[in-house]
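Data block below; observations after.
All protein chains of the complex are present and in place, except for one that has been dropped.
Up next is chain A:
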Amino acid sequence: MSVNFNLSRSFIASQLTNENDDVLQRNIILPTDNLPSNQTRQLVTDFIDLNSPRTHHIDIIKSNNENQEKQILSEEVHHRLHCSELITEKMDHWYLVMKKNLINEFDKLRLQFYEEAQRNILYEKEIQIKEYIHLNQDIKNMREILIHYEYIIDQKNQIEKNLDKSLDLFQNKTILYYHYYQWRIFYIEKRQQKYLLLLAKHFYEEKIKRKVFINWKYMIEREWKKHFELICKKKSKIILNELYHKYEMKYKQLELQLLNANEEINRLKFDKKPHDKYLKKAFMRGVCALNMEAMSVLFKDEHELNIIINEKQQREYCKHKNNDNSDEGVTLTGSSITGDKEYLPSTMCSTGDGRSIHI
């Protein structure tokens, strides 16, 4: 900006100087034209308005110069000089004043611009400095971050390498293990088969061993068994004989006893016979007596005759019975001979042997 101002200033200055030159030249030229002062003033004011088409005017001035120089100079030099002196004075004054003003203006502007420029510079500088510092900080930070990142990347690389290595190792190990276990499986299967064959062989061998041994033992055992059986048989025979004899003896003994007992019985029977008779008689008498007593007690006053008759009959019957020596069993008559009255069942006619009574 400041540069532009300088340029524009110089440009304006140069323009103004050019204009001054033009004015001077016009002053020199125009009086020769015999133009009125108004026109000159007009021309002067026109000169001030001159800005752009200077070259055009310069061309015009140059063309005018060549035509009118020689004719006018000598005639109007004096008039011209006087007018021009005034004009020049005024113009000088005006020029000076303007110049002063302009210069003042320019100075002011310049100062202004300068100050503004300085301020701007400062401001810019500050900004720049700040930016610079900021950027420096950034740079520092970024450097640090960069370092940090580099470090991290290094670490990561390291880790990657380690992982790679370990994975490689691991893979190799697993491959080895795979091969090893494959081989082991194969080997173990082979061993298993061998062992199975061995087992089968043992199985067979034990089978035939057992067969042979058992047959062998069996043969011996058979002999032994036979032997043992013979012995057992003999023994059993002996025992049987013993038992036989023992029981034979017992049997004979018992038979003997039996015979003795029978004899005894017969003897006793024979002995008893005479005794029997007396026993019978006594017994019958007793019974009759008892009967009579009983009857006399119970049927005292009645039927005495009957009783007597009955008694007689009974005595006779008893005697008759006593005379019988029949060995037959006891015949207990339970009723008397008479029909009307019932008598006690009497045991008076019991005759017989002692044996039958006892029985």
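In this section, contacts are C-beta pairs under 8 Å (C-beta built on N, C-alpha and C of every residue); 3 or more make two chains touch, one makes a residue touch a chain; residues count from 1.
The working rule: contacts and distances are computed from a predicted model.
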{"item": "Complex member absent from the view - protein name from UniProt, among \"EF-hand domain-containing protein\", \"Histidine-containing phosphotransfer protein\", \"CASP-like protein\" or \"Transcription factor IIIB 90 kDa subunit\"", "value": "\"EF-hand domain-containing protein\""}
{"item": "Candidate in contact with the missing chain, chosen from A:E223, A:E293 or A:E316", "value": "A:E223"}
{"item": "Residue among A:K165, A:R210 or A:K273 that touches the chain left out of view", "value": "A:R210"}
{"item": "Given A:A200, A:C232, A:A261 or A:A289, the one touching the chain that is not displayed", "value": "A:A200"}
{"item": "Residue numbers in chain A that touch the chain omitted from display", "value": "193, 196-197, 199-201, 203-217, 219-221, 223-224"}
